[in-house]
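Following this message is one structure expressed as structure tokens.
Yeah, one chain of the complex is gone here, protein chain that is, but the others are all in their spots.
Coming up: subunit A.
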Amino acid sequence: MEQKEEEDDEEEESSSVGSLNNELNPCPICLGPVNQEAYLDRCFHKFCYNCIAHWAKYVAARNSQPQFTLRCPYCKSDNISIVYECEGDSFQRHYINKELEKSTFFTKAHKFRLRCYYCEPGAIYNKFNVQRFWKLHRYLQPNKWLQFWLKREIQALTQEEDVDVVVHHILGSIESFTRQKERGPSKRTIEENREDFKALISDAARPFLIGRTKRFVDEIELFLVSCLNVEAYDEVYAQCVEMVTSGAVHEDEEERLQEVNRQLPYLHFFDEDTDTE
């Protein structure tokens, strides 16, 4: 008898992927195989997107007071959002509190920046002279637009509104980099300086941006190299992206974004960038 149980356990473990898994772990709401995987953000219990969204809607309609959390049907823990369409490192979020979902922080510019991460950055490098920036020690000059740009960038990547802590953390490491370089002539070469910079920012940003860290570091560098203000920079960037994707910026960017997501699933949440070079 004991042996049989063990076998059963093994079976469950070995079938961690595929349809068998879906049969063993059906959606607790429809009891069928999970269709359009969706997770609650605190307990990570899995449901069909439609099932859990219906339930959230039903609960909201039943309560006269606006709800800020959704109790997991399975474990009763309180959750603030439903995470779905997880592909690679991108996902969508459906907040239980509609105010949060409708909140205006995620602007068109945010969407555009997020989209940039799904495009090859190649063309933009032709616009700015990265070598010159490092050679002339331009990085020692403060960039007054950096804070605003960083905040928007991190908001776009994390889809969170309150990212001030992360922004200050990254600004802090950039500052400590410049201070260190200001201290006097170092024996480091231009390339080494550049690598130091990237390594420092990588370390600061990785806990928050995970698989997108490497690209994010490249993007910071580009923005600093450009010496443009945010609007001007966006404009130049948009031109390059358009050249690459040869498509205009659509109104229904979200749909477009998803389309791009599917085409370029090369970034992953837990990818260490070292080998994605």
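As a convention for this text, a contact is a pair of C-beta atoms (placed from the backbone, for glycine too) under 8 Å apart; a residue touches a chain by one contact, two chains touch by 3 or more; residues count from 1.
Here, contacts and distances are computed from a predicted model.
Taken from the listed names "E2 ubiquitin-conjugating enzyme", "Mitochondrial 37S ribosomal protein", "Exosome complex component RRP40" or "Gamma-secretase subunit APH-1", the protein name that UniProt assigns to the chain not shown is "E2 ubiquitin-conjugating enzyme".
The residue touching the chain not shown here, chosen from A:Phe44, A:Tyr74, A:Tyr125 or A:Phe148, is A:Tyr74. For subunit A, the residues touching the chain absent from view are 26, 28-32, 51, 54-55, 58, 71, 73-74, 76.
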